[in-house]
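Excluded from the complex is one protein chain; the other protein chains are retained at their positions.
To keep things simple, chains are lettered A and B as they appear, and every chain counts its residues starting from 1.
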Amino acid sequence: MSLLSVENLNVTFPGTAAVQGLSFSVEAGQCVAIVGESGSGKSVTARALVGLAGDNAAVSAQRLHLDGKDLLHLSPGQWRGIRGRHIGFVLQDALVSLDPLKTIGSEIAEALTEHADMPRQDVRRKVLDLLTSVGIPNPEERIGQFAHQLSGGLRQRALIASAIAANPALLIADEPTTALDVIVQAQILALLREMKAKGTGIILISHDLAVVASLADHIVVLKDGAVVEAGPPSQVLSRPQAAYTRALLAAIPSVETKGQRLTFGSGTPDVPAARPLQDGGTAVEARSVTKSLGERLVVDKVDVRLVAGETLGLVGASGSGKTTLARLLLALQQPDQGEVLLDGGPWSHLSEKQRRPHRPRLQLVSQDPLGSFDPRYRVIDILAEALEIIGLPKREWTRRATELIRSVGLSDSHLLRRPRQLSGGQRQRVAIARALAMKPDILICDEPVSALDVSTQAQVLDLLEDLKRQFGLTILFISHDLGVVHHVSDRVMVMHAGRIVEEGPVGEVFARPRDAYTRELLAALPRIPLSSIASKAKGYPHDHILDSSVHIGA
Amino acid sequence: MHIARELLIRILAGAAVLWAAASLAFAILQLFPSDPVQVIYGADSSVTPELRAAIRADFGLDRPVWEQYQHFLARIVQGDLGTSYQQRRSVISIIGSELGSTLTLASLSVLLAIVMACLASLVTSGRRTWLRKALSSIELLSVSTPTFWIGILLLTFFSFKWQLFPVVADEGWRSLVLPVATLALAVFGSLSQVMREEMDLALEQPFILTARTRGLSEWAVRWRHALGHTLIPCITISTETFGGLLAGSIITEQVFGRPGLGRITLEAINNHDIPVVMGIVLLVAFVFVTLNIVADLLYRLADPRLRVSAA
Partner (left out) sequence: MTDLTPNLADPARMRAGPGFFMRLRRVPFGVALAATVLVFLALCAVAPGIVAPKDPYKISLLHTLRPPSLEFPFGTDQLGRDIFSRVVHGASYSLTIGLGATSIAVTIGLAVGLVAGSAGGAVDLAFMRVIDVLLAFPALFMSMAVVALLGTGSVNVLIAIAIAEIPRYARIVRSQVLVVRTSGYVEAARILGQRRWLTLMRHVLPNTIGPLIVLSTLGIGSAILSSAALSYLGLGPKPPTPEWGLMLAEGQGYLRRAWWIGVFPGLFATLTVISTTVLGRYLKALSDGRA
C-alpha cells in the first residue's frame, strides 16, 4: 500500500481550474517531484494535499489516501491532526517562512507540542536533537536565536527541523532551495536525500528539472494545471515524450547549448550583422576599484576589462558585490579608490554633466524592469523619452518606437499598454527596447533573467544573442546562475566576497577551475543526465549516453 | 551596554527637542508680546505707571530680551515654569494639581482602545464577514466624528435619557465611564484600521502558512503568530495619539465638565495667561519626547530584529 495515493485530483478556483486530473502515489522512502513553471498549479497541489488550498478553492478527487486513511472528507479539526503530525511541509526561503518574532527553538517546539503533551525538559531536549539531526552546529546556542540571525542555509535547516519535528511519514517541500546559493542548495538536497534514505516519503515541488533530477524517483511535469508527462527520471529527463518537456529541457542553458538557440524548434537564425563586430579595443575598464557601503567592503580592488564585441560573464553568489560593481561601471556610484575608464578615457572621474553626453553608449538591463519605468508612463512614453534624449525629431518617435518594439519581439499594440499590464518577460523586452533606443555600444545586464521562468528566460537570452549579433553589442552579463553565464559568455569572471577569484575563457574556467571557490561552486551544481540535451541539440532520436552527465544551471 | 549608550543618546536628543521647543515658544512670544498688567487688571485705567512698572519687573519683563531668555532657560532647568498672571500661583503647582485627572482619563482611554483594537483585528482580520464590514463602518465613523459630538451623544442618551451614568464629574469611577468611552472611541478607529491592515498582511506571509502546516488552529495562528506583527504599528499609533489625547482631553473635559489640564489650558488661552500656556506647551513637548523614547524601547521588545540592527 502506498504512503500517499492521489487519483484524479482537481482543484478549482472560481472561474479557473488550477489543477486537473492529477494522479500519483508516493511510497515510503521515495521522492515524487512535481515540476512546472509559474501558474502550472504545482504549489496549489502542495497546499491541497494538506487541506490548505484556501477558502475559495474546491478540491475533489477520486481517491486521496494517506496511509490508507481517506483525506477527502476531513473536518478542519481532523486536518489539524494530519498537518505536522503525518505530513510535514517546507516552504522556500526560511527568512519569511519562519516567524521573525519567534526563536527557532520555539518554532520547532510548537510543532512538537501541538501534537503531543510533553514536559518542558523533554521538549528542549528533543528540539536540540532535531537541530543536530538537520546538521545545525552549536544547537545549544542556536535554539535561542531568531531566523534573521542565521545564515540562509541554517535557516532552511531549522525550517526542515520544524517540519519533521513530529516525525511525519510524508514531507512536502515546496521550492525548498530556490532562494539559496548553489552550494547551500546542494547541502539542503543532501539533507533531503538523507531523510529519504531513512524512510520518509518526499514530495518535491520545483520549477527546476536539474534540482529534481538528483532526488526524484518519479517526476510529474505540470503545465496549466494538467499533467503533460510523468514517469521515472530515466524517461522524463532522457527520453521525454511530450513536446513541452522537451522544450523545457532544451530551454535550460548549459555547456551543451552554447551557440545554440534555447527556444525549441528554432535553429540559429541568420540575422545579418548590421554593424561589424568590433573587437580588440577595451570598451570599459575598471582599475583596482574599491567600494564600501557603510562598514562593509563590497568591492575589493577589482580589475575588469570589457573588450569590445565580447560577452563577459560575471558570476557569483548573492552579496558577492556583483551589482555594486555594475553600478561602479555605470558611474552611478563613485569608487572609493581606483578608476573606471570608458574607451580608455576618464569616466568615473568626470562630473555628471560631462558624463551625460556619453551616457547613451552604456545602457543597463536590470533584474527589476518594472521599477525602472515611471508608473504613469505607457510603453510608448517610455521609449519616446529615450528617443527625445538622443535628439530624434518628435515626428520620428512613433515610427522608431514601432521599429524598436518589433525588434524585441513585441507587437505594436504593446506600445499603448502600461508596464504593469505586461508579463515579466514582456517588461524585460521593453527595458531592452529602451536600452536599444539609445543606440548603445555596451549593455550591462544585471541578472536580467533571474525573475523569469525557464522558457521565458530562454526567449530573452535568445533575443539578447540576436541583438548582440545585429547591433554588434558588447555585453557584461551578470548572473548567479552558472548555466546561464556559461551559455551566453565568451569570457567569465567569478566574484566572491568582493573580489574576482577567477577569470578566463568560459570553457576553460568551467572545465578546469583553478580557484577553490570556483571548484566548490561547480561541484555543487545539480546535474541532468546528458542524453536528453545531446539528442535535442544534434537532432538524434532519444537514446544511449546515460552514463555521462554535465553541469546544469541552477 | 549598547542599550544604555543608545538610551543616553536618545535622552540627549529629546532634551534638544525640548530646548528647541522652549526657544521657539519664547521667540514667538517676543513677536506677540502679552502684558501681565492687562491680564490682571483688564482694561482698568487706574493702574499707575509705577504699579505697571513694578508688576512688569516682578515678571522680569523689564530686562533685555537676551537676559530674559537666559533666565527663562535657567528656570526651566531648575523645574520652575514661572508664575501664573491670573492665579499668582506657580505654574508647576497649577499643572500638578490637574495632571492626575487628565492622565487617568488619557491612559484608560488608550488602554481600552488597544484592547478593543486587538480584539477587533483578531476576530475580523483576513476574513470577509458581515462582522468585518460592521467593524470597518464603526472605524470610519470613529475617525470621522467630532470627539465632542460623540461625548454629547453619550451624555444625551446615557445620562439624560436613560440615566445610566452620572452627569456630574465627581462620582468616582462611574463618572469616568463616559469620558473614557468617548476618547477611546476616537482612538479606536485609527488604531483598529492600521492594526487590522497589518494583520491582514501578516496572515498572507509564508510563516503563517508554515504555522498552519504544523496543525495549529486558526485561533492559535492568529494569537501566537499574527498578533505580534501588529504590535509595531500599535505602539506607534498609541504613543502618537497619547500626546494627541492630552489635546483631546481638553474637549472631553469641556463636554463632561471634568477638572483637568484641558480646563486650565482653555482658561489660560482665553485669559492670555502666557506663563501657564508656556508651561503646558513644555509639558506637551516633554510628554512627546518621553513617549518617543518609550516607544523606541517597546519596539525592541516587540521585534527582535530591531535589537540587532540598531546596535
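Methods note: contacts are C-beta pairs under 8 Å (C-beta built on N, C-alpha and C of every residue); 3 or more make two chains touch, one makes a residue touch a chain.
No experiment lies behind these values; they were computed from the predicted model shown.
Across the entire complex, the residue among B:Val17, B:Val47, B:Leu61 or B:Leu112 in touch with the chain not shown is B:Val17.
Here the missing chain is touched by one residue of B:Ile76, B:Ala211, B:Ile264 or B:Val281, and it is B:Val281. Only one of A:Ala401, A:Leu422, A:Cys445 or A:Ile478 touches the absent chain when the whole complex is considered: A:Ala401. Only one residue in the set A:Leu71, A:Ile143, A:Ala286 or A:Leu364 touches the chain that does not appear here, and it is A:Leu364.
Of the options B:Ile94, B:Ala226 or B:Val289, the residue whose C-beta touches the omitted chain is B:Val289. Contact between chain B and the unshown chain involves residues 17, 20-21, 24, 28, 32, 140-141, 143-149, 152-153, 155-157, 160-161, 243-244, 246-248, 250-251, 254-255, 265-266, 268-270, 272, 277, 281, 284-285, 288-289. For chain A, the residues touching the chain absent from view are 330, 332, 352, 355-360, 362-364, 366, 368, 370-378, 380-381, 383-386, 388-389, 394, 397-398, 401-402, 412, 415-416, 420, 434, 438.
Heads up, the rule we're going with is that only the chains that are shown with their structure count from here on.
The centroid of the Cα atoms in chain A and the matching centroid in chain B are 50 Å apart.
On the side of chain B, the complex with chain A involves touching residues 205-207, 209-218, 224-225, 228-229, 302-305, 308. Interface residues of chain A facing chain B in the complex, by the touch rule stated above, are 47, 50, 52, 76, 79-85, 87-89, 91-93, 96-102, 110-111, 114-115, 146, 148-149, 159, 162-163, 166.
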